[in-house]
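The complex appears here without one of its protein chains, the remainder shown in place.
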Amino acid sequence: MTRILPVLTILLAILVFWYAAAVWMNAPWQNTLNNRAGLENVPFTSFAQQTWAQDKPVLPAPHQVVGEIWNATMGLEFTSRRSLAYHGWITLSATLMGFAFGTALGVGLAVAIIHNDASDRSLMPWIIASQTIPILAVAPMVVVGLGAVGLTGLVPKALISMYLSFFPVVVGMVKGLRSPENIQLDLMRTYDASSWQVFWKLRWPAAMPFLFASMKVGIAISLIGAVVAELSNAAGGGLGVRLLTGSYNGQTIQIWAALFIAAGLAAVLVAIVGSAERVVNRRMGVRA
Amino acid sequence: MTAVVSAEHLGLTFPTGDGDIVALSDVNLTIEKGDFVSFIGPSGCGKTTFLRTIADLEQPTSGTLTINGMSAEQAREARAYGYVFQAPALYPWRTIEKNVALPLEIMGYSQAQQAERIARTLELVNLSGFEKKYPWQLSGGMQQRASIARALAFDADLLLMDEPFGALDEIVRDHLNSELLKLWDRTQKTICFVTHSIPEAVYLSTKIVVMSPRPGRVTDIIESSLPRERPLDIRETPEFLEIAARVRDGLRAGHSYDGDLV
Partner (left out) sequence: MRRDLSLFQLYLALVAMGIGGVGLALGLPTLGTAPAVEVFFALAFLSGLRLVVRFSPWLDGALAVFGAMALIVSLPGGVMPAHHWLALIAAWAFAWLFVERLSACIRAGILPETGVGLLIPIMFGLALLVVWEVVTRGANVPPVLLPPPSAIGMRLMAETHILWADFVQTFIKSVLPGYAIGCLAGLAVAILVDRSPFLKAGIMPIGNFMSALPIIGIAPIMVMWFGFDWQSKAAVVVAMTFFPMLVNTVAGLNAASSIERDLMRTYAASYWQTLMKLRLPAAGPFIFNALKINSTLALIGAIVAEFFGTPVVGMGFRISTGVGRLAIDLVWAEIAVAAVAGSAFYGVIALIEKGVTFWHPSVRGGRA
């Protein structure tokens, strides 16, 4: 309870602030509306309610966003083009595919790097440099470019997600696979263990905590990659497309709803990786 | 008697950025089967380096070294020794029994053999009943006992111990020392033991090798006249104190205190 109470307090404060901000930010437009309708001296409580019920508010009130999410997921057929569940699914599948590829690539590169001096020296600087490149910015172009050669749908988006998520995995795994201390490596040497045995019995288990820490980061940015990649292909669907069409049509409520769904997805994905981590930890006897 | 370890004119030099460091210089030593040999000396005297050289963890730059008549590398490949490090170095993700099983898995023992050996060696170090515990659930002394069990689990007749009890408090250390003596007596292993404690060296050993630094070398080899059977209170006997005094003299002779001031 002592951990939940502060969080709830802050959340409540944010909520109150949000409603207040909604009144304040939507007030100018509401005043215009009321003037047009010839309404004068509207009492504050009903004025506030008016600002919380606009069609295209500058800042929608939380309950409007929640209502939109409900309508756009539960209220519609899953296959409907307006269903957020449908678009969320498109984004989710690209995210998961990219994440799986990215993790595999990251682990593979890390294994190559720790076993071979030359690949360490030639790859590592470029892997780090590759992340200072705002690759997300090229995402639309990669999608269009791959589309030009007939590669459309999930794969181009997944490639962007992969590019983003492999990096934390490489860096984390290189650190993790190198984490065994000298004394533990010496021990394996006194057993005349093969490098295969050193890898599976020492390096790999020692790297597990690092792997999960990187995977949590990786899956979150994998989702970001998928959303941004969707911005370029309005026909393909996905949460990114909902953001884009919402911004073209001034549908703020739709934007916020898509944003909330994306946030929810990110939270669920990170939580899933987190619970996988706990399962592995328990099996590896990590102190609770 | 056959020589388990035999070193002749052994030297080891580490090249570093500011000149070479002579870690070992002209070390001559023979260790017989069943010996309990302690290496004692101040830090930097090469006692750990010598142990690591026997284990093929360091390569000598001059002289010859044979273990059971083989080169150090061949001896390592033949799994001729068990090594106990300063720290327990148990794998935190393995239970105690799985930690003891580690070398057995690597050396390809069958499941049945593994189970039998785990039970036997844990019994030997008085850790029966702790098989399913994880290392962090045990005290420091118990962890170090588990690491000794791990070194005993396979059939190596030579046990190399590098200050295994250095990080433990004195009471636990006394207890483990007497346990180690009993174990040595029961198993008839040859033990090389690095320490910087004079009472520990005298209490445990049949042979005490006194070393001194800059360059690391052997300054004295003292054969102990104490009986194999040693209760803890043997440490108050005049005989014990006499040997201890000899070791202390040896350490003093080999150690130039002036050098430390530079």
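As written, the chain order gives the labels A and B, with residue 1 at the start of each chain.
Keep this in mind: a residue touches a chain if its C-beta (ideal position, glycine included) is under 8 Å from a C-beta of that chain, and two chains touch if they have at least 3 such contacts.
Because the structure is a prediction, the values reported are computed rather than measured.
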item: Chains in view that touch the one left out, judged over the entire complex; value: A
item: Which residue of A:Ala48, A:Leu177, A:Ala193 or A:Leu244 touches the chain not shown here; value: A:Leu244
item: Where the missing chain touches chain A, by residue; value: 2-3, 6-11, 58, 117-118, 120-126, 129, 131-138, 140-141, 144-146, 148-149, 174-175, 216-217, 220, 223-224, 227-228, 231-232, 239, 243-244, 246-247, 250, 252, 255-256, 258-259, 262-263, 266-267, 270
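We take it that only the chains that are shown with their structure count from here on.
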item: Chain B residues within the chain A interface of the complex; value: 52, 55-57, 76-77, 79, 81-83, 85-87, 89, 91-95, 102-103, 105-107, 134, 136
item: Complex contacts: residues of chain A adjacent to chain B; value: 181, 183-184, 186-193, 197, 201-202, 205-206, 208, 284-287
